[in-house]
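Here the complex is missing one protein chain, while the rest keep their positions.
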Amino acid sequence: MKYRAPTSIDEAVELLSAHPGAEVFAGATDLIPQIQGGRPEPSLVVDLKRIPETVRLEAENGFWRVGAAIPAAVLTAHEGLTAAFPGLVEGAGLIGSDQIQGRATLGGNLCNASPAADSVPPLVALGAEAIIVGRGGERSAQVSEVVIGPSATSLDQSEFITEFRIPAPSRGSSDAYERFIPRTEMDIAVVGAAARIRVDGDGRCEEAAVVLAAVAPTVVEVSAASGILEGRVIPHYSGRDAFWDELGEAVVACCNPIDDKRGTAEYRRKVAQVLARRTVVTAARRARETL
Amino acid sequence: MARVFFPTALQQLTGDLEECEIEASTVRELFVRLEDRFPGIREQLASAAVAIDGDVVPGALLERLEPDSEVHFLPAISGG
Amino acid sequence: MTTTRTGYKWVGTRPVRHDGLDKVTGRARFGADYATAGMLHGVVLRSPHVHARILSIDLTEAAAMPGVKAIITGADLPDIPDETGTGSEGGINFRDLSRNILARDKVLYEGHPVAAVAAVTLRAAQRAAEAIEVDYEILPAVLSLEEAMEDDAPVLHDDLFTLGLDSPPDRPSNISRRRVIARGDLDAGWEEADVVVEREYTTKAVHQGYIEPHAVVAETGEDGRSTLWCSSQGHFAMRTYTTKVLGWEPGDMKVIPAEIGGGFGGKTTIYLEPLAALLSRRAGRAVKMVMTRSEVFRATGPTSGSVMRIKMGARRDGKLVAATAWMAYEAGAFPGSPIGPGVMTVLACYDIPNVLIEGYDVVLNKPKVAAYRAPGAPMAAFAAESVVDELAEELGIDPIELRLRNAVTEGVRAVYGPKYRKIGFVETLEEARDHPHYSAPLGPWQGRGVASGYWFNFGGETTATVSINEDGTAVVMSGCPDIGGTRAALAQMAAEELGIDVHRIEPVVADTHSIGYNDMTGGSRVAFAVGIAVVDASRQLIDDMCARAALIWDVPREEVEWVDGRAQSVTGAAAPLTLEELASGSGATGGPLSATVTVNPRGAGAGFSTQICDVEVDPDTGLVTVLRYTVVQDAGRAIHPDYVEGQMQGGAVQGIGWALNEEYIFDRNGVMENPGFLDYRMPVASDLPMIDTVIVEVPNPDHPYGVRGVGETGIIPPMAAVANAVYAATGKRMQDLPMSPVRVLEALSGD
Partner (left out) sequence: MSRTHVTCVLNGDEIDFLCNDYQTLLSALRDELGMIGTKEGCGTGDCGACSVILDGQLVCSCLVFAPEVEGRRVETIEGLAEVDHLHPLQDSFLEGAAFQCGVCTPGFLMAAKALLDRNPSPTETEVRYGVAGNLCRCTGYDKIVRSILDAAARMSDPERQKEAT
């Protein structure tokens, strides 16, 4: 296995085009354990961190541009990003330990294509776009379109993500992410849920997105959520308001979980409802606080 | 006379006797006397730990027995 | 934290440990930190199947690969008769040990070693191992206690006939042994009982989880003499076992102990050592072998999974009058679960007149279990202490009060036979009852549980040497690896005796060629047994030095006494002689100052612990959070209270892990699904509160300072303490470990 660290997009694309067995990486927090676990070593690994576009972080023209190879620890320490997308930062801040966050990136978390990735549900809920470069030049895709199944993406062999473009939040809009693990750290999500809520001047929900992790082969958006939540002032969950049951049913309808070492399908269905409620409440509260 | 207690597993050999009194001044002597009385028991005792007066004694063959000693045979105890 | 008042100068204080500086600067050398120039790297080829016959092994391609220097298989190890040797911690069957090191005709679990390769680089060795072709005939596997004990179960060992049955079996089975403890008249006992509780409990295999994987460097010379550098709980035992498996002479092997990165019982046996030694012999070069974490999980010994049925009866006044226990423990691929101590400890806290305990040692297609902290006792206590909690509730008696009414005390006959000597169980219960924790208020979905535990502790064969240097400093040498601060404790006892500063004493763990035999660091024995030897050696030295002072002063020996590190004339006839003066002039008074003592002491004081746990349960997710935890334990005497507390805290947290999330998870084919720290969920710092400790000191009369072993007892009560707390919080009795969120939520949804 050889290692290369190109310093431009063109150089990286060239390397990838010339080496069919090559693989890109940024944090290597998935790649190295997978090799340790017996996955065949790629003939070449291409380190994206020295390409300036992949480590850029700035807000411009109604968008945030977040480099795909920025470690989570940098994102969670960024005040502007945290204020804009608290849920996304929560997701990034849950990717493993501090040590893992010193390395793990949004691009890697997405392209590892695990249904349990913590930063992906908030990216999807925020309507983020991935900027993809490759032999065919630059293109963009909705984050929800990048992963097509467990360990599978829609990127071709020469392609990689340079950055995410996330619409800047309008007044009255915010997000939240919560996941469930049996410990307090160091686990892969058994279930995760992200919510983005936009409220009007009276604090009524105008728009809602709820996205779940680890309950289906890819992260899934609860498309009915918006219809259920729109027009409501979202209180704390009390169990009395019927729309919570509707939301719960919509969540379960989106779940297609498996029994595995981390949890049972039944457990995931139950806890997905719990987390969806909790993140919706949190996102709604945050949204009202921006008014 | 030492008071000797037999674990359930040995009571087949002792004719369901749970305990008995035996004159012996060391564990080795006790083993010989026990074998005389309950043939085959010595082999069974080889892998057991010997507890004298509540105290497990490793490699106890030469250990002295007091006239009022209590002797128990226990599974070998391991520790972490 | 408890401050201990002892009236001693060093015993009971908290000096910085002697090996501390090396450990905070990264200089300490653990198993994998040894290297020699030109050494080879060895790897193990392991079975991918849980039960299969080895039809053939083809080494041709592997042996021809570049850099490969030696390959061995089971055929290279001698056949060892089916005999049980006395390891320092109970019997060990060397034939089974050898077959666990390298499979012969059959593989018995996924990860069972089939061959080992040494090559010039780790990569070359790995590639060569992959190139070894093994032809297997897959056999039906036995993956649970229930399956293994069925009459028509596939049998792992054709020559395994159950011991301890009423009539000898006529065919082999997977039950290697039945153990029975009986006393009193059960029928009469049940007759007398006003309340009876009977429940079944299960626990899963759990691993010791030491952070340092097994590692060894072996160098075997042309003359057949070898040196091993390895981290273990006892380098003398490593030598005995390794040479036995290889058919070599123990005297031809020197084992140099590395610092050990945790053991908890798991490093009391051998895995890599004979492979590295033999590969080195074949290759003519040193060979280093280090396990991966996955190998540690898949192929070293966890402790047993278990199934237990406990029934206990009590009178209305709280007196326990009858109990039965049926227990089956997984041994793994070869016989030898800790069912013995399991049946002995399960009811050992209580004085119950009528008892029947039946235990089974069962083999199945999983890794062979190894010792784990108080082997066999924690799962038994989970079951028994849960039943005691239920009885307390049914009787309307406070659970600590119920325990006090039945607690064993000095002179009471233990359920397994002998009478207890001086013990401090009642004292732990009283301290727990009177602790502010026990009466602190609780909120909604919060609950409190208590549980107790008993462990024997152990003495063992021991050698210690105390020597005085010419500057009056001292060296205390033993042959027991220091896992948790025992060097400091031994130096403290020597300092107390010699009357010198503890940091003028250098405690050393010596190799097998530098000191007499020592049993392993296990059974909570070091501060007790090695402590006795160190104290005796120090006293011999003092006597010797007083005699020399008498010689110098030309007075009778009786006129010299040892005070504050100096020989002093009782008549004041001469100025005191310091240790330094006596040592620097020792040539003139008979030679160097040194004393060696060997002992095999009786009287390891039994240990008891009572623990209090508060939890909060999230009713939506089933997550159990430990809010507050208190460990009360009888240490006899805490030589270094920090490290006694550390043992209590560490044991409790291992138990909390066992209670909540740790388990071996196997797929349908018996392959472990979680052989890593990501999904084998040991507690992390953010999972826990501070672990409060109360050190009870009921001195052990058989130790000069009253020491009882403290290493093991602390892990026994936690699972029941947590389960009882979960019940108090939720009204649900958890009878299966671990109490993972999935299981707790299932229980909560059970109505």
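Note that the chains are named A, B and C in the order they appear, and that numbering of residues resets to 1 at the start of each chain.
Everything below uses one rule, namely that a contact is a pair of C-beta atoms (placed from the backbone, for glycine too) under 8 Å apart; a residue touches a chain by one contact, two chains touch by 3 or more.
Since we're looking at a predicted model, the values are computed, not measured.
Colleague: Where does the absent chain touch, in terms of which shown chains it meets?
Modeller: Across the whole assembly, the hidden chain touches A, C.
Colleague: With respect to the chain omitted from the figure, which of A:D98, A:E230 or A:D259 is a touching residue?
Modeller: Answer from the full complex: A:D98 touches the omitted chain.
Colleague: Just to verify: which one of C:S386, C:Q633, C:Q654 or C:N700 makes contact with the chain not shown?
Modeller: C:Q654
Colleague: Using the touch definition up top, pick the residue from C:V16, C:L55 or C:A188 that touches the left-out chain.
Modeller: Of these options, the touching residue for the absent chain is C:V16.
Colleague: Pick from C:G164, C:P213 or C:P302: which residue touches the chain that isn't shown?
Modeller: Result: among the candidates, C:P213 touches the missing chain.
Colleague: Which candidate, A:Q36, A:S140, A:S170 or A:S223, sits in contact with the chain we can't see?
Modeller: A:Q36
Colleague: Where does chain C touch the missing chain, residue by residue?
Modeller: Those residues of chain C that touch the unshown chain are 14, 16-17, 19-30, 32-33, 35, 123, 208-213, 259-264, 290, 292-293, 483-485, 642-643, 645-647, 649-654, 676-678, 682-686, 688, 690-691.
Colleague: For review purposes, identify every residue of chain A that touches the missing chain, sorted by number.
Modeller: 1-3, 5, 27-29, 32-33, 36-37, 41, 45, 47, 49, 71, 73-74, 77, 96-100, 102-103, 184-186
The rule is short, and it goes like this: only the chains that are shown with their structure count from here on.
Colleague: For chain A versus chain B, what separation do you get between their C-alpha means, in angstrom?
Modeller: Averaging C-alpha atoms per chain gives centres 68 Å apart.
Colleague: Hey, how far is the Cα centre of chain A from the one of chain C, in Å?
Modeller: 44
Colleague: When you check chain A against every other chain, which residues touch at least two of them?
Modeller: none
Colleague: At least two partner chains per residue is the criterion; list those residues in chain C.
Modeller: Nothing qualifies.
Colleague: State the interface residues of chain B toward chain C in the complex, per the touch definition above.
Modeller: 5, 7-9, 12, 47, 49, 51-59, 70, 72, 74-80
Colleague: What does chain C use to touch chain A in their complex?
Modeller: 292, 294, 620-623, 660-661, 665, 673-674, 677-679, 681, 683-684, 686-687, 740-742, 745-746, 749
Colleague: In the complex, go through chain C and note every residue touching chain B.
Modeller: Touch list, chain C to chain B: 84, 86, 89-91, 163-164, 166, 178-182, 208, 263-266, 268, 338, 340-341, 343-344, 371-375, 414, 416-421, 456-461, 522-525, 600, 602-604, 702, 711-712.
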